[in-house]
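In this view, the complex is presented without one of its protein chains, the others remaining in place.
We call the chains A and B, going by the order they appear; numbering starts again at 1 in every chain.
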Amino acid sequence: MGSYRWNWPILLADPYYGWIVSGFGNTCLIAVLAWSIAFPLGSAIGIARTTELRPLRLVGTIYVEVFRNIPLLAQMFLWYFVVPELLPQDWGHWVKRDMPYPQFLTSVLCLGLYTASRVAEQVRSGLEAIPRGQHHAGLAMGLTPAQVYRYVRLPVAYRIIIPSLTSDFLGVFKNSSLALTIGVLELTSQARQIEEYTFAAFEAFATATLLYCAVTGIVILAMRQVERRTRIPGTIAIGAQ
Amino acid sequence: MGGGFDFAVLIRNAPFLWGGMVLTLQLTALAVTGGLALGLVLAVLRLSRIPFAPALVAGYVNFLRSMPLILAIFWFYTLIPKLTGQSVSSFYSVLIAFILFEAAYYSEIIRAGISSVRRGQIAAALALGLSNAQAMRYVVLPQAIRNMIPVLLTQSIVMLQDTSLVYVVGLRDFLTTADIVAGRDSRPVELYMFVALTFLVVCFSASRLVNRLRRRYAL
Partner (left out) sequence: MIELKNVSKWYGEFRVLDDCSMRIAKGEVVVICGPSGSGKSTLIKCMNGLEPFTRGEVTIDGISVGAPDTQLPRLRARIGMVFQNFELFPHMSAAANINLAQLKVLGRDRATAQAKTDELLARMGLADHATKFPAQLSGGQQQRVAIARALAMDPIAMLFDEPTSALDPEMITEVLDVMVGLADEGMTMAVVTHEMGFARKVAHRVVFMDEGAIIEDASTAAFFGTPRSERAQQFLSKILQH
């Protein structure tokens, strides 16, 4: 690549520096907001799939199967182009005309609901990894099934799945790049835009890549700390990926 | 948009959409094959005692896994022509991105499959007088493969869905052709629902099949 003309300083020039900062901010914001939908919703669905109640289990299974078997990009288009058409007219109008930040909020919703299906699977597998005898022991001492979840099964299940939840969070962080397809100016799209304006492709993409790697590294280190702190004495931590 | 659904639009454009589906399937097949081959090499290197190889592979895997696939697609789409000095069709630049990207995921699955075989099994095999290679061939790999095949297949279903991301470079896969028709005929509802349902049926059936395999061959 001898003929390539390096131009790193351009990234610090106006307006490109600002583009990267705002893109990075949007990426982080989308990830955090989507996660705050995905974690509680996914937990509820994962729990639903382990209960004795058939209808609840069925609803949970359908949710997970639907969301994980449709490409995320197709889901993004469904939420953005299709759902407003199918809503009752008044709502549809509101979504199309008056809803603030439509692209941003749509991508948060889409990523949140999709990631919930992944979280649900982790929570379910964590709960299923706990021996049935634990459930019996809780019931035998008079706890209600809900109390058994609250005090016995969930505290252990969440500890088991810290590493997989970490990679799911990183998943939503990376997947936030799909928001660019409906016009959200997040990190990847800003890098692309800089490339188109300045032809400094390598510099722009490298910067974006570096930022993604940095966040990934920080999150993994932080979650290792969480895992260490919550480790049950006498057992061995599994270690985030 | 002229009220009501018009599913005839799907029939009118069937050949065009089918062409997109063919490209999606080709891309998936080639990327899975290439990704598996490279992933196997990476996994073996990672478990080997060749100096620096395990660390280098770990670095490669962690690097690619921290990056969004879309960004990887942009990297290769933009840089391969610059690096090679000639224009490469977007199909090949995307294919290379997918192979390099998926290989990182496959290699981890293969490595986990091999590591999942308990050490006691190797000890028992060696104690019977089997050589290292024989222990690998007759004891470790048969168990490892059974453990990893369902996961590899599941990852390949994910890969099939991920190919839709070629949309960002305008390659005409299934989703992109549907998107083109949706725009041209102003029928986004029908087209995007059709794409979603098609993937849902295909991927759901495939994952059912994987589950059945997993249950039948579970150790």
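As a working rule, contacts are C-beta pairs under 8 Å (C-beta built on N, C-alpha and C of every residue); 3 or more make two chains touch, one makes a residue touch a chain.
Just so it is clear, the model here is predicted, and its values are computed rather than measured.
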Q.
Given that one chain is not shown, what are the shown chains it touches?
A. A
**Q.** Listed residues A:36, A:147 or A:225, member touching the removed chain
**A.** A:147
(Q) Considering the complete complex, identify which of A:9, A:25 or A:155 is in touch with the unshown chain. (A) A:155
Q) Hey, which chain A residues sit against the chain that's not shown? A) 131, 133-134, 136-144, 147, 151-152, 155-156, 159, 232-235
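The rule is simple: only the chains that are shown with their structure count from here on.
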Q.
Averaging over Cα atoms per chain, report the distance between chain A and chain B in Å.
A. 20
Q. In their complex, what parts of chain A are in touch with chain B?
A. 1, 3-4, 65-66, 68-75, 77-78, 81-82, 85-86, 170, 174-178, 180-181, 188, 191-192, 195, 201-202, 205, 208-209, 212-213, 216-217
Q: Give every residue of chain B touching chain A within the complex, in rising order.
A: 1, 63, 65-71, 74-75, 78-79, 82-83, 85, 157, 161-162, 164-165, 167-168, 175, 179, 182, 188-189, 192-193, 195-196, 199-200, 203-204, 207
